[in-house]
Structures are given as C-alpha cells and as structure tokens.
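Missing here is one protein chain; the remaining ones are kept as they sit in the complex.
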Amino acid sequence: MVSRMFVGIFLICLSALLAFGGGQQEKQQTETGEKVVLTVWADSFFTPKWQGRQGPVLDAVWRDFEAKENVKLELQLVPYPDFQAKLLTALSAGNPPDVAIADQYWLASMVNTGGVEDIGAAWPQRDREDFFNWSVEGVMVEGKVYGIWYSTDARVLYFRKDILAEKGFMEPPKTWQELYGAAQKLNSTDQYGLGMVLSGEGGMCTLLIDYWSLDGGLVDSKGKPAFNSGANKEALTKIFEFDKMLYDEKLIPSDSVTYMSENDMNPRIFAGGYAMFFGGGWQIGNIQDNMNPQAAAQWDIHLRPQPAGGKPSSLAGGFDLNVFVSDPVKKDKAVKFIRHLSDPVNGAKFAAASRGLPVRKSVYQTDSFFSTDPYMIKYGQILPYAKTRPNSVIYPIISDSVMKAMGEYISGEKSIEQALSDAEKRVLTQQ
Amino acid sequence: MAVNKENVLRNIFTYFLFIAVVLAAFIPILWIIITSLKRTIDIFSYPPVIIPVRPAFENYLKIFKLAEMSRTFLNSIIVATSTTVSVILLSSLAAYGFSRFRFKEKGVLMLILLGTQMIPAVTNIIPLYITMLRLHLLDSLTALLLIYAALNIPFSVWILKSYLDSIPISIDEAAMIDGANRLYIIFRIIFPLCLPGIAAASLFVFIQCWNEFYLALVLTSTLKSRTIPLGLFTFQASYDIQWNLLSAASVVAMLPIILLFIILQESFVSGLTKGAFKG
Partner (left out) sequence: MIKRKGHLLFLLPALMAVLLLTLYPSLYAVFLSFTNKSLINPDYSLVGLKNYLELFSSGEFWSSLKVTIIYVVITIFFQLTAGFLLASVTEKSRFGRKLVRTVVLISWVIPEVIVALTFKWMFIGDKYGLVNAFLLQTGLVRESIKWLSRGNLTLLVAIGMTVWRGTAFSMIMQAAGLQSVPKELYEAVEIDGANNLQRTLFVTLPLISSTLLINLIIISIATFNVMSLVYAFSGGGPFRATEIISIYMYKSAFKFFRFGFASSISIVMFLLNILFTLTYIKITKREFIT
C-alpha cells in the first residue's frame, strides 16, 4: 500500500517530466514563409515582463514588431548578476540566443569569445549619425560594429536643492574645492554631505569620470595597462587622495567602501540620508518611485565637480543590443528587431518609461518628454561630455585591480605607490 | 525529576532565554513578510514602517499573474518531487546493499560516496554544462533531476543505511525462510518499517532541490525549466530591486516546504534515531 503510493507518485513525476521536462530544440533552418522564432535574452528591466512603467510599453513595442515582420519573439529572462557569465558560457559552447540585451562593457569579452555578429552592413550610416559619437564607438571593436546601443545612463552629481539653499548654496558645487567646502557644511548628524561608491564596477565608474576629466587613459595603443605611469599616475594619485580625504573626514559614510553599485546607496537616499551623491541617470527614476513627490522634486542634477585643471566629464553606461545568430534569414529579422527597438520613437518610449536616457541626439529635440522634462534636458546637455569604458578584454581586470588598490590605500594598508604598482602587476600576470 | 527551587529557577531562565532566541530568530522572517505587504513607497521610509497602513495584498497577485511565478512554482515542484522519489528509490536499494551485506569494498565505497559531497558544487558547472549540451538536455528539468539526484544520493544512502542498521536482520531472515524473494522483502516488509528514515531523507532532498541556485542558473534559461530561486531574480534587475515583490515571491516559495514539514513532522525526527547513532 505504501509502495503503491510510491509507485504512483513516481509515475506521475515521470509523466510530468516527459510533458514538461523537454530539452533544447535542435537549431532549425527556417523556410521562407514560415514564422521565424527569435530567442531573446535580457534582464527583466528591459522586457515586457517588468512590473513597472516600461512593462506595458515594451509589450506594445514587441507585439508591434511581431505582427509587422511575422516573427515570434521568445523572451528568456536572465538574472543580471550572472548574465555575463551565462552569455560567455553559451557563446563558448556555440549555443547563444539569437539576440541579447547586454550591458555595454561586456562587449569586448563577448567578441573575443567569438559569436557576436557584425551588423555594420545592415545599419545605414545616416542612422548612425543620429547617435552620440561615443555610443557608436562603444559598440565597435577593431573597426567592426557589433550591436546598437539601446539606452544609456550618465553618471552625474545629484543634490538636494532645498538643503543646499538652506546652507546658502544657490548653485551646486562645480569644482572639487567647492564640493569639499559644501560637503563639510552640509554634513550633519542626520545626513551625510556626500554619497559615493568606492568599490566594484560602480566605484570604477565613479573614479573614471574624474580620471577622464584629467585626461587619464587606462590602456595604451597596444592594449597594455597604462595607468601606473606619467600623467596617468598623477591623475590617479590625485583622485585617490581626494577620496581618502572625504572618507577620513566622514563626509561620506564609511559604508561607501562596501558599495559596488550606485543602487547600493538607494536605501539611504530614500530615507533622506544624503545631501548630495554621485549617481546614475536611472536613479532619478528610483527616487521618483520610492520617495514622496515633494521630497523627490527637491533632487536636481549637474555635471560632476571637476578637479583643478580638469574638464567637464561624465561616464555613459548602458545596454546595447547584440545579434548572435548567423543564419541569414534569422539574422535579417534579428537586425530588424534591434533597429525597431532602438528607432527614434520606440527607443524614446522605452527610455521615458524606464527613466533611462536615449542615445539619439534628435530625441532630445523632438520628443515631447525629453525636450520638456527638466531632468532630461539637463542630461541631454551633459551627455555630449560623456565617455565610455574602453572595449578592451582586460578592462574588467584593470577595473578590479584599480579598485582594490584604492581600497588598500583608503584602509591605510598600502601607500599609493605600492598599491598602484601591485595593481599593475596583477593586471599583467592575469592577462 | 527532583523538583526544588534551584531547578525551577533554572528552568524558567532556560525557557526565557529560549523564547528570546526564538523571537530574535523570527525577526528577519517577520521583516520579509512585512515587506511583502508594502507598497513601493513604504519600503524605504524612515522611521521604518512596521505595519503597513494599507497592506498591499496585490503584490501576491502581481507575482503570479504577471511574473510567471506559477510556472516556476510548478517546475520546482516537479523537479523536487521527482528527484526525491528517484533518490529514495536508488538510495534505499543501495542502503540495503550496504547494510545487509558484508564485503570488503564496503568502507571504500562509502568513503567515495561521502567524498563526492566535499567537492564544491561550483567546480563541476562547466563540465556539466558541456555534457548536458551534448545530450541535448540543456534547459530541461530532466538535466536538473539527473544532477540533483547524483548530488543527494550519498547523504540519503547514509541516513537510510544507519536506519536500516537498526532494524534487526532477523526480520529479513524470517521472511526469507517463509520463501519471499529479496525484492519483496525490501518493499513490502522493510520499507514500511523505514518510513521515518525515508521521511527524513525525503525532506532533506526536497529542500536541497528547492533551494538550489547555481546549477539551475547555468543549465536552464527559459521559463519552461526555470525553478523558483531563478524566478526570484525577475525582481532583482540591473537598475532596480523590487523588494516588496521579491519578498512576496520568497514567502510563496517557502510555503510548500513548510507544508511538507508539518505533514512529515513526527515521523521525521524519529527517522533519524532508532539507535542509528549509538556509539
């Protein structure tokens, strides 16, 4: 009787497995006239499945494409933290999706693994000119075009207008000197003068803005690390010292060394714990969603304060659309799909709903939202100053090493000289 | 038990400490449940909102209707149940073999079985990916079943063997004298006696399968084979974490196991005993 129950359960499981447990389909060659199926990998934020504003917007956009081109889009949600590893694993096994919406700085590693399709031929030059320069360069590796930049974010200074005004600051700080002074005055028991990220990729992005402001370069023309010599090294030294000063004087919370992405600052931001912070474009969306409207409206943005002798600078991150399928029929549809997503109308719709930033210059002039929303207008002005992280295979190692060096210096473990030289060694051995 | 003032005081103190510890242990769980009922705007307010003014029950609807949780749930149940059943089947056979027979390789084999538990799970990810790819089993519940079974068999064999060791072999012998063949003995006689041990092993295996994340991450991609731990990531995206939905999904994810545990409660604990641990 017990055994019978057991056998019963087993048979049910077996049939359930047979019904639901099937494995991957063989890659099929498409016949003309038959509906093309495209597999799309993306993290939920970029898909119709997102439980927020852009969900329904994207749903309409995707369905529109499916109807127009007689294509079925098979979406597969991938968890963001392991997305890059998953893509690379799939690529190296020859089993990638047809299309992916990937974080921009993964491109170099994907191209190196092989399998990313060159779509230059299908993307007219005329259209390319509508994009910011850096966004076109950002999808190119060794002269070939491997995708289309979909949406971007810019790293900027966020500040509370009301709090600054209370302490007599009518304008946000524009230089390091002013920043330091303002942070000191704004620091109180309830609130930190400044918030920033000091580790991980977010920390590197924060650092790079100052680094580029001082004309620093990470890799030389041969692809070797160049940060530990000459003017580059001086620039890094200045940045390290400034950040350490902020940390030691408690103008930024000591937690900052554990933050790896700007989002880590969100709980404190929403609770009113910062007067200013270095954040990303998308955070205005987070703020508007999570804070009450009056408080949210007090946040404003500006270019990051520059070091003495530096120039205006920002960093553009974001996601691009890549195609991996080589079958001509499918590839054609895939490219049409990514062009559909990133065309002036749809791209703008997505950006508006998700509070991302469009990469097309024209959108800032013509779109009703982006040409009138006060934040977006400012972003439109800041973006031309932005640069993107280099499309180099060793970039992740450099990023990790430099951040590690910064951590070692801030904690007092090593001198800048020692930390940077160790960082360079690490990059060279790990290549 | 000798009842005196000392004992009573000590008991009260123990109970008090005990209650305090349990309450403290419950706080994170409580926090998750509370968060699951918050609207987005309440999540980060300061002072922290302990009891949401307007509980957002719709979060639970959202995760099911709009975010594919029902399929993820079904997948997890299928994988966990089939793995548990297969593991129990194979392990009980093996446990019987280890318990009832004497052979010189026994020690070595048991050591090897236990040794496989010491290999960090992440080590095997790439070879397993390639194997499943070649077998066309990528992105299937079957692949998960196979691997989870292999991972859980050693521990189940160990539990069941210990349990079997405490069932006197005279029972087997008596049945054999009566002319029954071994398989019959196992399933009709020994098996029912082992129910507590089986309940214990089943619960462990089920929980392992339910929570396993990394192998599922690497080996599956589409909704048709996505399990709950991966499903939760729908709410933790690149640009935002939806804490309330994530918490709601976690609460839902816990329920089947709690249910299972309540059902198996009594038989469960006694399953690990039965002289299995005598020195």
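Labels A and B are assigned to the chains in the order they are written; within every chain, residues are numbered from 1.
As a working rule, a contact is a pair of C-beta atoms (placed from the backbone, for glycine too) under 8 Å apart; a residue touches a chain by one contact, two chains touch by 3 or more.
Note that the coordinates shown come from a computational prediction; the quantities given were computed from them, not determined experimentally.
Although it is left out of the displayed model, the omitted chain contacts the following shown chains in the full complex: A, B.
In the complete assembly, the contact with the undisplayed chain comes from B:Ala149, out of B:Leu37, B:Met69, B:Ala149 or B:Ala237.
The residue touching the chain not shown here, chosen from A:Leu88, A:Ala122 or A:Ala295, is A:Leu88. Against the chain not displayed here, chain A makes contact via residues 82, 84-85, 88-89, 92, 109, 112-114, 199-200, 253-258, 260, 267-268, 271, 273, 393, 396-397, 400, 407-408, 411, 413, 429-430. Take chain B: the residues that touch the chain left off the picture are 1-2, 7, 10, 14-15, 18-19, 21-22, 25-26, 28-29, 31-32, 46-48, 90-91, 93-94, 96-98, 100-103, 107, 109-124, 126-128, 131, 146-147, 149-151, 153-155, 157, 165, 169, 172-173, 182, 200, 207, 210-211, 213-214, 228-229, 232-233, 236, 241, 243, 246-247, 250, 253-254, 257-258, 261-262, 265, 268-279.
Here, only the chains that are shown with their structure count from here on.
Each chain gets a centre from the mean of its Cα atoms; for chain A and chain B, those two points are 37 Å apart. Partner chain B is touched in their complex by these residues of chain A: 2-3, 6, 9-10, 13-14, 16-17, 20-24, 26, 41, 43-45, 49-52, 55, 74, 76-82, 86, 89-90, 93, 95, 97, 103, 153, 263, 266-267, 270-272, 282, 285-286, 289-292, 319, 354, 356. For chain B in complex with chain A, the residues that touch the partner chain are 40-41, 43-46, 62, 66-68, 74-75, 78, 81-82, 85-86, 88-89, 126, 129-130, 132-133, 135-143, 145, 187-188, 191-192, 195, 217-218, 221-226, 230, 233-242, 245.
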